[in-house]
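Left out: one protein chain. Kept in place: all the others.
Our next item is subunit A:
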C-alpha cells in the first residue's frame, strides 16, 4: 500500500529521466521477475513517466537495499489515477487489500516455499543474478521470509504445518483470481479504457505467475483458464513493455501478435518435455526395479 501513495506523489522533470528505479531484472518475457518491481515499472509506464531502470542484479544492493527503490528529483507530478472517481479510488484500495491478503500468500508459496519450484526455478534464478558471495544468502533469506509470512498470517493454531495451510491458501488464491476475472469482465482495464494503479498492482501480481516456467504450478493452470486475465497481462506487456523487451531479446522483427503464439508453443513444448521426463523416469524405475528383468531392446525403442 505504501507503494501506491509513493507513486502518486512522485515528481520529475519532464525533460530528462530524473526518475530512477532500482529493481530486480527481467526474464521469461517480463521486465522484472519480482512483483513489487513490476508494479512500480508498470505504474510508471501507465503514467507516461520517463523512468531510468537500473537493475540490482549482480550488485551488492541485493542484500543491502530493499528493492524496488525510487530515486527522484524535480518538479512535475506523476499520477495515473487522476481520472478516477472517488468511489473508484475506494474500490482500488479494496481490491489491493484483496490481492495482498488472498493472492500474495499463494504466490509466495508457489515461488519460494514449494520445494520443486524453489529448487528448479527460483533459487537458481536468484542465485545466478546475485554476486558472489551473496548468492548463498539472498535466496535462502527470501525463502524463509516468505515462509514465516505465510505461517504467521495464515496458519492458525491447529494448522501449524505448512502442508495444511497450502490447501487453504491455494483455494483462497483461486477464488481471488475468479473474483478478479469477474470484475474485469470484457473490459481492457479495470476502470474503463485507460490503465490505473489497480491495473499496475494486478499486473505485478499476475504476470510472474503467468510467465514463469514453474515446474509444479496448479495456480498457473488455474490462471491459464481465466482468458480475460491472461489477455489483460499480455496486452499490457505488448503495449507498454514490448519496445524494451525487444531490445533485450535482440530479435529483429517486432512480432507482437506472434508473441502469444510463441508463448503457447513454449508452453506446449514445456508440457511435452515434462511428459518425456516423466516417461524417462518411469523407464529408469522399471529398469532398476529388481522384479522386472531388463529388456534392453524395448527400452532403446522408447528412448
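Criterion: a contact is a pair of C-beta atoms (placed from the backbone, for glycine too) under 8 Å apart; a residue touches a chain by one contact, two chains touch by 3 or more; residues count from 1.
To be clear about the criterion, contacts and distances are computed from a predicted model.
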Choices "Cytosolic Fe-S cluster assembly factor NUBP1", "Beta-1,4-xylosyltransferase IRX10", "Steroid receptor RNA activator 1" or "Metaxin-2" - which one is the UniProt name of the chain not shown: "Metaxin-2"
Which of A:46, A:95 or A:191 contacts the chain that the document leaves out: A:95
Selected residue (touches chain absent from view) among A:128, A:171 or A:194: A:171
Interface with the unshown chain - residue positions in subunit A: 1, 86-87, 89-91, 93-95, 97-98, 100-102, 145, 148-149, 152-153, 156-159, 164, 167-168, 171, 179-180, 182-183, 185
